[in-house]
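Partial complex: the chains shown occupy the same locations as in the complete assembly.
Chain IDs A, B and C follow the sequence of writing; residue 1 opens each chain.
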Amino acid sequence: MPFTAPASVLTVMAHPDDAELWAGGTLARCSASGAAVTIAVPRHTEPGRDTEAAAGAAILGATLYQYDQPTVARVRELLIAVRPEVVITHPLRDVHAEHRALAETLVAALPGVVIATGHPRRVYTADSYNSLALDGAIPAHTVIDITDTYEQKQRALGAHPSQPITDHFGPMAETLARLWGGRIGVRHAENFVPLPILGRLPAALTI
Amino acid sequence: MPFTAPASVLTVMAHPDDAELWAGGTLARCSASGAAVTIAVPRHTEPGRDTEAAAGAAILGATLYQYDQPTVARVRELLIAVRPEVVITHPLRDVHAEHRALAETLVAALPGVVIATGHPRRVYTADSYNSLALDGAIPAHTVIDITDTYEQKQRALGAHPSQPITDHFGPMAETLARLWGGRIGVRHAENFVPLPILGRLPAALTI
Amino acid sequence: MPFTAPASVLTVMAHPDDAELWAGGTLARCSASGAAVTIAVPRHTEPGRDTEAAAGAAILGATLYQYDQPTVARVRELLIAVRPEVVITHPLRDVHAEHRALAETLVAALPGVVIATGHPRRVYTADSYNSLALDGAIPAHTVIDITDTYEQKQRALGAHPSQPITDHFGPMAETLARLWGGRIGVRHAENFVPLPILGRLPAALTI
């Protein structure tokens, strides 16, 4: 069945390589299908990380949006500025405390923005290290076929040479892409779990 | 976003009014969108129930398929004969023992048929009494907007006058349709949960 | 079986209409049965909200207790001043960040107060938007029949005309009251989930 890209997608994650690692294949698939894709990242203290982020975003066909501190007020501004149809963030029970903190910040900003602007329409959390959260394995929900953009995802990851891509994140991304791919019968996939916004979840487009 | 109907849908449920009650709005929406919809029901011992089943199916735009005993062999034949893209059944932990038994029978028949024919592609369980299963509330997953076919669903339910529709099932169907509708921001909806077939789940069509 | 009201109930929730929306029928039933009911709400910045809160509380037969900032110290004072048998708050995994924050504040204040005063004896969380929390559907636990006080609940909600009651909260409250009502076989009900206080849960009064 055909993939329907949303009009726009925004990732709100903690580090310069997170969007590539946890959602890169889906972002590339969205931008290839015409979606406006924005990767928002707090500016990093280590020199070079921001340049890597720009390179990674370019490979995925995404716009990089850098900002200073991920406060609730700042994330609210971000959401109002980008007005995305879809937002992707980290699991609320992610094993990494900075991931959890950013997801909490986003979730705190959401109700007010949604009431004021009607956007985003849908919010998802992405995968995490070895597909484990603090309360167990990440559940399968919205599994996106990324077979056609998997190489692009790995190239975007490769744009972060300051990180342990070759040893760690590249192989882990391969394992997770194969795992989720196997779960929907394709070569490579990524998984996302919807987060209720004031009690609302995404409607299904088919059964 | 637009609804994409599958080519064909088959319900494998226990009683003559189950398809109407748990999936009627979605079946009507599928048939209105061009899907071949089949409602399979074991022949009932009470006179009149089969006639009601035929009337209900007609209102939903579905073909009624009646058979004798829901054995694994018989359900296998059914699946091979209909070759549906999608199958809908009861929750495996349904509160009604006959619902559970039929779902178990279907699940026992599935692997062999899928390996032999490649169909069905996707299997879902539907809702149950007051959206409760034996292990708790039915989780939200694939929530289908049935606002446009809700009246059709209630009419199809009304085709079962031997059952306590006015007092019980009609109001319960209304409450559940409103509950799921509220959860995706529309007036009425129905919820379905995918069942893995040999480890495979449905791929998402969008994010 | 007969309803036994506690001697006193205190709601510790985030906004002026929360007590009405999530527990209004039960509060009215408690006050009608002789319980001292107190609704504690942080003072609101929008003019008029506090007046609405007073009107809503009056309709439910409750005393309104307004305070400034919901800090741990302030909630501790509140608990010591009211010394309630039962406290009701939001789910700890509520979809609304301000609900979560207030519930966390209460939970932080509880152990010290309980050790010092022996009160409250029981703590419950109430329902949330479309009965969904961040980790899924709210589980059924202590389901209270509010058939006799349902109209009172809707009138108390109606005392908040600054809020989207007619379009949103009123119909949602109706759907949830019907859902929980159906789950215990009455017309309307509300659901509460006990929260352990230092490892202690409410004892059951019957089986």
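Convention: contacts are C-beta pairs under 8 Å (C-beta built on N, C-alpha and C of every residue); 3 or more make two chains touch, one makes a residue touch a chain.
Since this is a predicted model, take the numbers as computed values, not measurements.
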3 chains shown - copies of the sequence in the complete complex: 6
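Quick note on the criterion: only the chains that are shown with their structure count from here on.
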Distance between the centres, which are taken as Cα means, of chain B and chain A, whole angstrom: 34
Rounded Å distance between chain B and chain C, as computed from the means of their C-alpha atoms: 37
Two or more partner chains touched - positions in chain A: 196, 199-201
Residues of chain B defined as touching chain C within the complex: 130-132, 136-140, 171-172, 175-176, 178-179, 182-183
Sites on chain B touched by chain A in the complex: 1-6, 9, 26, 30, 86, 88, 122, 124, 140-145, 182-186, 189, 192, 196, 199-207
Parts of chain C lying in touch with chain A, wherever the complex brings them together: 95-98, 128-132, 134, 172
